[in-house]
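Yeah, one chain of the complex is gone here, protein chain that is, but the others are all in their spots.
Up next, chain A:
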Amino acid sequence: MTTTATPARTAAGADAAPARRARMSTRRREGGACAVLMTPFLVLLTIVFLIPVGTAVWLSFFSDDQPGLGFGPESTVFVGLRSYAAVLTDPTFLGGLGLVAVYCLIYIPLMVIAALALALLLDSGVVRLRASAQLALYLPHAVPGIIAAIIWLYLYTPGISPVVDLLAKGDITIDFLGVNTVLPSIVNIALWSNLGYNMVIFYAALQAVPREVIEASVVDGAGWLRTALQIKTPLVRSAVVMVALFTLIWALQLFTEPMLLSQSTPMINSRFTPSMYIYDAAFTRNNYSLAAAASVILLCCTIALSYGVTRFTTRSREEADR
């Protein structure tokens, strides 16, 4: 790159030269600033994202193979899509994907609606002690996921849980960790942890809604419920999309809660979700190519679904605008 002008050229410069030089140096400075500001991001992106993803992709195409029964000398060979074929024909992996799909269908609408409803309530001024309510709702998010799972594990486990004991005294027997209740139990933990956080995002978005729009609706005779549903909600749609997207990405990687609950209930198996499948493939089955292939498939699913959500919402917005 020729970034510095030589003195000789400056001396021989034509009339247009100073202006061009000024323009160029501005661009150079902008470029420099850009590079300085972007470098940390790019370095981090490379270290924590690109290199691991690259390694996973590489691992998924190679394997330490021994022919036949597998007792011979082992050699690293290119195996093409073999690991992918194995993952995609594994009913336990597909079962995990199906489970996460059901989980998303229950969890995402519940989360978005509940968080939005709470934010609208706080914003409408119906609730007193707004700051304390916000704090109380946000607090669970400050509890790390693993601690939250342990707390709920304690509350769910029959024999040690005060909740189960109390219900039993009232002649209500409920097994929070049974065949059909275990998924709702996990949804409950996730809701408890993340509701406050998403509510704060919605609340912040609601603060940005122009007051005159709301005043106009009040003048037109809309009650607070109608204002909330028909005026405020459409105006914070981008926040709704963002929350739905983040929740989706988080939900697809479901791991901590079921992993911990599986200590306490056989209804959560070792390959309950795709992330648990990956963990099991790598550390129980010692099958790193299989784990890598499953990871890449999960990554692709996440990217495709995220893209789908954004595309779907932009298109529906364009239609709404038209």
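Following the convention adopted for this analysis, a contact is a pair of C-beta atoms (placed from the backbone, for glycine too) under 8 Å apart; a residue touches a chain by one contact, two chains touch by 3 or more; residues count from 1.
Here, contacts and distances are computed from a predicted model.
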Record-based protein name (UniProt) of the chain missing from this complex, from "Extracellular solute-binding protein", "NADH-quinone oxidoreductase subunit I", "Aldehyde dehydrogenase family protein" or "Peptidase M75": "Extracellular solute-binding protein"
Residue among A:Gln253, A:Asn269 or A:Thr302 that touches the chain left out of view: A:Asn269
Of A:Asp64, A:Asp165 or A:Asp220, the residue in touch with the unshown chain: A:Asp64
Missing-chain contacts mapped onto chain A: 63-71, 73-77, 79, 82-83, 85-87, 89-93, 178-179, 266-267, 269-271, 280-281, 283-287, 289-290, 293
